[in-house]
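Every protein chain except one is present and positioned as in the full complex.
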Amino acid sequence: MLKVTNLTKIFGGLKAVDGASLEVGQGRIVALIGPNGAGKTTLFACIAGFLPINQGRVELLGQDITGMKVHDIARLGMVRTFQITQPFAKLTVLENIAVGSHQLHERRADALSHARNVAERVGMPAAMLDQPAAELTVAGRKRLELARALATEPKLLLLDEVMAGLNPQEIVDIIGIIRKIRDGGVTILLIEHVMHAVMSLSEHIYVLSYGKIIAQGAPKDIVNNRDVVEAYLGRGAAEQMAAAEGQHA
Amino acid sequence: MDPTILAAAAINGLLMGGIYTLVASGLTLIYGVLHIINFAHGSMLMLAMFGVYFLLTKLGIDPYLALLVMVPAMYALGYLLYRHMIGRLSLGRDENILLITLGLSILIENLALLFFKGDSRTVSLSYSDKMFELGPLLLGMPKVISFFAAMVLCAMLGLFITRTDTGKAIRAVAKERMGARLVGIDVERIFAVSFGIGLATLGAAACLLMPIFYVSPSSGHVFVIVAFTVVVLGGMGSFLGAVLGGLIVGLTESFGGLFLGESLGQIGISLIFILILLFRPSGLFGDKR
Partner (left out) sequence: MSTARPSWLGHGLLLLIALAFPLLFSSPFMVNFGVLALFYAFIGQSWNIAGGFAGQLSFGHVAFFGVGAYASTMVQMRLGWNPWMGLPVSALAGAAAGWLIAVLSFRAGLKGSYFALITLAFAEVFRIVVNSVEVTGGGLGMLIPMKQTAANFQFGDRRVFYFIILALTVASVLLALWLKASRFGARLAAIRENEDSARALGINTFAEKTKIMMISGAIAGIGGCFFAQYFLYIDPTIAFGVDKSVEMLLVSMIGGAGTVYGPLIGAVLLAAISEVTRAWFTIQGLSLVLYGALLVVIIAYLPNGLIDLFKRRSQRPGSP
């Protein structure tokens, strides 16, 4: 579905993303993790066309989309959400989602009913639909962000920390919803910090640190990967942990 | 074209430019610190110029001496205006403040029209017609005096901002509002002070402009475009930029008038404004956004 090859993004003198390559197979849930500041959101922004790339290629379903405009990429079926939610504040929740629905539905009535549908799929209570988006809680906004993107009937969803700020119950809910979305045929690439969610949802994980992909693989392999541990906990941490385990054994 | 004429145009342009710099420095300070685009800047300058006019015609105070009156008076006006009006209305979007200052400028301009009628006023001083000789060029004395006074005042403002504690506080707030608050700076007071200084520069500019220019209720509108062009050219929030911008705008106005005539010549400034916004909105020295 998505193939990123050797992507490099430079800001001033800093390589925010350094030769990153990743692949997301159709219908899979893939996670992009890494410590704060690793460049994950920047990578998303590059993939989705919000930032111009210095080097590298992005292919969607075999088509080279490097350098394409954001809205064209979105129309091809790749839609991203934002880490800091950006709702259409003065519009109602329903109207927000309808903007996404309008991608495929021209008539207002069709878009609105499709939006209602999407809202249900995402588990939004009907009472929420007529609220102005500005009045939502964090969880509501995250869900709206998701619903809006979903309403465009995308092929690939880029979810940027859709669980940040949610309480445990809300996280459980959203894990279920994400699975349902995937089961409905949407491919998902997500950035996430909530580790247990990442572990339970994703089939493949990429780890980004200082702009480079330092590891990739199935969840169980990533957890034991020494480079990954060091990226999060510091140099020498892996040995310390192994030594500690050795002592306890 | 006769080099003397060109030189005269250049020098005159630079002289006016110096005063534009003073006007723009107030605007750039207000923007840099408060992030307010003060649309009322031009009409307030006009108001200040009327102040200078009446100080002369009713009380016989020379415009240059009036500096001692106008600068503190305009400072106080700015401070109070911020405290009691603009400060309260600053919450909300950028565009709201722009609209409010627009409303203010309409209010001021038309109140002036109401009270002062539409005619232009000029002042005539004992030294209005005296000239300085610079080689083959003859330069009006008031213009030269105003230029140097403007440069001195700009330098004083610069020193104030860089050397005094208040100046440092102002710079801190301009750079990082929240951080400034966290280190104990009274940000609201700094806002009011900055707005006051912004208007004070207008008070000073008014004193310097009155001897060499005219004032009428509609001149506010003209000044706005000039001031904004200077600020945008130099970069919002950059003093060095305001200086350079002022000189460039002064030169453009002068040469525009020379080559394109009285009427079409005015187009130079608006064109610069448009071109800068289209191609280099951060200006020559501003922060790249």
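Note that the chains are named A and B in the order they appear, and that numbering of residues resets to 1 at the start of each chain.
Here is the rule we go by: contacts are C-beta pairs under 8 Å (C-beta built on N, C-alpha and C of every residue); 3 or more make two chains touch, one makes a residue touch a chain.
Note that the structure is predicted; figures quoted are calculated from it, not measured.
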item: Residue of A:Gln103, A:Ser209 or A:Asn225 touching the missing chain in the full complex; value: A:Gln103
item: Option from A:Ile10, A:Val70, A:Ala139 or A:Ile175 whose C-beta touches the chain left out; value: A:Val70
item: Which of B:Ile37, B:Met74, B:Val144 or B:Ile170 contacts the chain that the document leaves out; value: B:Ile37
item: Contact footprint on chain A, counting only the chain that is left out; value: 48, 50, 69-72, 74-75, 79-82, 86-92, 95, 98-100, 102-103, 105-108, 111, 130, 148-149, 152
item: Residue numbers in chain B that touch the chain omitted from display; value: 37, 88-89, 92, 94-96, 98-100, 102-111, 113-114, 118, 221, 225, 228, 232, 260-261, 263-264, 266-267, 270-271, 273-274, 277-279, 281
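Please note the rule applied: only the chains that are shown with their structure count from here on.
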item: Whole-Å gap between the CA centroids of chain A and chain B; value: 49
